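Removed from the display is one protein chain of the complex; every other protein chain stays in position.
Labels run A and B following the written order; every chain starts at residue 1.
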Amino acid sequence: MSVPSFQALSTDQVSIEEINRRPIKITSVLIAHQLVLIPLYFFLPFWIFVFNSTVLSLVYLSQVKNKFNLIKGLKVILTLVAVAGVFASFHRLAGRDAGVSLIAIMYGLKIIEIESKRDVYILMLLGFFLLLATFLFSSSALIAIYQFIPVLAILYALQSIHRIDDGNSYRSTGVVSNRITFFNSSSRYLFSQLVKYLMLALPIMIVLFLFFPRLSGPIWKMPGNKNATSGISETMTPGAISSLHLSDEIAFRAKFYGDEPTGSEFYWRTLVLDTFDGLTWTHVNNVISDNWAKERNSPFQKIKTIEKIKSNQSTDLSTDTNRNYRYEIALEATQQNWLTFLDKPSRVISIAKVLNDASVSTTRKLFARIKYRAESQTGLSFNKVLQSRSLYTSLPKGYNPRSMSWAKKEREKSKTDEQFIQSILKKIHQEEYFYTLSPPVMDENTVDSFLFDEQKGFCEHYAGTLVFLARAVNIPARVVIGYQGAEKNLLSDYWIVRHSNAHAWTEIWFAGKGWVRVDPTAAIAKHRIEEQLLTDYAQRGNLFESFEFDSINVGDIPFSKQFEFWLDQLDSGWNNWFLEYNLILQKQLMTSLGLDKLSREQIALLSLLAIIVFMLFINMNWRFKKGKTSILFIAIRLLNKKLSKYNIKIQSNHGFDEFLSHLKLGNTHPINDSSQVKLSQKSIRRLETLLQFYLSIRYSQNNCSIEEQKAFYARVKKLKLSRSAK
Amino acid sequence: MQIADRIVLDQRSTYILPTKAGFLLILIILLMMIASTNYQNNLAFLLTFLICSIGIVSIVFTFKNLQGLAFELGKNQSVFAGEQLNFNFHVSSQSGSPHLGIAVGFDKKSLFYLDLLSSEGKLYNKKTFILSVKVEKRGWYSAPKIVTTSCFPFGLLKVWSWFKFKSPVLIYPQPIEPEESVINRIANDDGDSNNRTANEETEYDGITAYKIGDPISRVDWKATAKEQGMYIKSFTSMTVNESAFSWDDFSNVEYELRLSYLCYLVLNANDQKKMFSLSLPGLFVSKDSGENHLIKCLANLALFKLDELL
Partner (left out) sequence: MLNEKLNEILDTLSNIILGKPEQLKLALVCLLAQGHLLIEDLPGMGKTTLAHALAKILGLEFQRIQFTSDILPGDITGSSIYKRSNESFEFHKGPIFTQVVLADEINRASPKSQSALLEAMEEGQVTADGNTYELPNPFFVIATQNSFHQIGTYPLPESQLDRFLIRITLGFPEREFERKLLSGNDSRKQIAQLQAKISTDELKTAQRNIEEITVSEALYDYLQDLIDATRESNQWSHGLSPRAGLSVLKASKAWAFLQEREFVIPEDIQAVWCAVTEHRLLNESMDKSYGKGFSNPVKNLLQQVAIPR
């Protein structure tokens, strides 16, 4: 018995209890979760990908498809398996690779128990940290761009657990909702909102990135990962290698200012191996260059001049081979101390020390990419006065007796040291010496077995042998390790040098000339070079004289190559503009903005202030958009603003027709404000035509077009009002 | 706190604090900051700052989710004391922009959620909240203050605001069936009318002209035979179906109980489609029937001497 209700109350509200009862919408969470993990899989052992995918499919089948229930202890078991797996792969659990592997697996396992919103939060927010872990492996622009996708996915997942009504019938409780409601109209709206949030976050991010005070240096040293980067090695043991794999990874990029070297000039020097123990060549000499040491007194000078070649020193060399190159090298992390230069550098930056064998090393190992400028003159010999001659002529006793005696015999036949070296090169060219990347393994007397028995090897064998033979007859000689050749990015103006360009050659000291570069590998006859090698590593072709380096037009290069160049260009630009930014550049930026006198705290405060101002701006922007953002609406607001100067107000419930009739009556009309200023007749007429125009576009047709709205806006903007003369 | 029948939330009365998830994000950002510094990795820095900025931007948007919401008191049906009042009010967006995951409740523990998402082409976007509350007393009932809160978009922050509706809802007295012993006079009256109702006799009222559709059984053939046209006998229904309820119908019964009894009787009479009148000290509602009459009587019972009693 009650008063009959006039209308049934319908509502869309959902109680908190019902929301808590609802199954978590797991699909968007799972998608975000996988998107976070995908880039990591490229850097972690393959089995981790398999493991995580298995976990994912288990969870998908049980939680989303409801095929079966997972057993309770599963997570513990899987965790133990995973930890054991990581230990088996890395033999430890600390360190970057092992650590990140462990985190990735734990993160992969976390989806087994998503029971509450709390689990979703933890999973999604930890995802941000996982994204960061990817950057420890790669700084590639592609990955950085990709990372926006998981960020969006995480935000979408977070957002969607706050939606109450997603079009699914939740009311039937207990049933796991698995319908993907992506991209119905409201989801589209939410997604567009996300993009908007992201766009608004970007300026704040840039401010923080540029100005947020940074701490220098690592907070703690991470256990090293020596195997991480493949590069040139600091030792050389020719006989021990049975197969050499040349990686296509980029070693460095070089950009020339002014002249660019030609084919045979591309000898990039990195380090010198001066000591041979019978099996292995190592670097021993660490004597700092005299000239460099002299100029060290002015430590803040950025460009150091070393080995300034005076004109009198180069009289004996033909000037046409003596060319000066200015260039910039962006060297990828090597985990070593050595810097690479084109031939012998004449100027280097201050952070390096220059040894007297013209190799340059840094005080810290290069764990990150470094960029430096230098100047080189190719074709020059140097060190006319030989220091530590004994170092460059010593050989271990008792090794390679056949080569020893052969060298001595051969020296006697030759008139000069140069002729002796020439005769060796001639031997290599004319006899059956082969160039191969899979040489046979050689035992103790590696030089002997290479020179007389096997006659097969790669650059290290040839360089090692030549130096051995030279030293055998007391000619100072040394092995130089570096890169040979370069590939020009045809879409841009820089050169790419890859690890596959790694090379070993020799330097022989001739009295009166100094150290001269001799490359025995180049002496091999072309037909004795493995064909496979030539096609695979075509850029090394110019090493062998008979191979012509054709100039290629961009149009001719295959698309795949073009794409490769393009990618590399992107990556290079990325490096130049972004990855280089550091403490020093931050300081420079501050100086140029005149902010350098501020303390860190002040700068932090300033950034905060800027962010707050920005947020207020967003807020205002929002207010501006309030109401319907039609052009008409904005125009009417502008009109109101103009009228308010005369204390005239258009009531929200008054039509313009009515407003006009009131206006004509002035402040005598009771509706109008008594302080209303009487407008001149002309103004009233103008207002009348304007509002008549509004009425006609607004009401005399179904809908008014954008053009008409714009026209109205323009007319409002032009409207000039004046008060009555009286 | 705003008190009105239409409330538009603004910045002044809105509060914001991070949620547990918000604190977790701060912790994670700190961790990311440390890791970035340690590896001096610019991309890591950039990611850290991006997440940080999203956190900052979400402050604005969490705020926005409540701002510009308009709450409007709905049309609340009066109920009887002791019943559940489905207190309803509408929520709409002042700006027309969507607001999601909005919760309201009388306290922060029992909340009701809904999404305010404009569908395309629809100008008017209004949704209704219903908060059930048990009302104990007759008279004007003012709903307690209402909290509205939201964590949208990311649940990192929580905003909330309090408001209160001004207009009260009329609560009728609780209908209680009166016991026989307390009824004074009403029994006779009731019985009387019952007798009459049972006697469904009608009185002859003369003859009227025949119209299409009149029952043929009532045709006055005598008159028709006189060739004066067709006539039918007409009867007037004499059913009397009315009651008069009065404050004085009960003796030795306290105020509130009397009102409850009267309320019951009034409802009962209405259910039986009777006509009835109601007399209270200093007030008389004349005999009538129908919904409006019922409401009038009930309202008078609800408001009877409310000021004196309170």
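Just so it is clear, a contact is a pair of C-beta atoms (placed from the backbone, for glycine too) under 8 Å apart; a residue touches a chain by one contact, two chains touch by 3 or more.
If you're wondering where the values come from, they're calculated on a predicted model, not measured in any experiment.
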### Omitted-chain contact residue, chosen from B:Lys75, B:Lys108, B:Lys134 or B:Lys305
B:Lys75
### Query
In the full complex, which residues of subunit A touch the absent chain?
6, 628, 632-633, 636, 652-658, 695-696, 698-704
### Query
Considering the entire assembly, which residues of subunit B contact the chain that has been omitted?
72-76, 90, 123-124, 126, 167, 170, 208-209, 211-212, 227, 229-230, 292-293, 295-296, 299, 303
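Everything below uses one rule, namely that only the chains that are shown with their structure count from here on.
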### Query
Using mean CA coordinates as chain centres, what's the subunit A-subunit B distance in Å?
63
### Contact set on subunit B toward subunit A in their complex
20-21, 24-25, 28-29, 31-32, 34-54, 56-61, 63-64, 68, 77-80, 83, 86, 88, 94-98, 100-101, 103-105, 109-115, 117, 119-120, 127-130, 151-156, 172, 175, 267-268, 271, 291, 294-295, 298
## Note on the structure
Listed in rising order, the residues of subunit A that touch subunit B in the complex are 1-6, 9-16, 19, 117-118, 121-122, 125-126, 128-129, 131-132, 135-136, 139, 144, 147, 151, 155, 158-159, 161-165, 185-186, 189-190, 193-194, 197-198, 200-202, 204-205, 208-209, 212, 214-220, 222, 368, 578-579, 581-582, 611, 615, 618-619, 622, 625-628
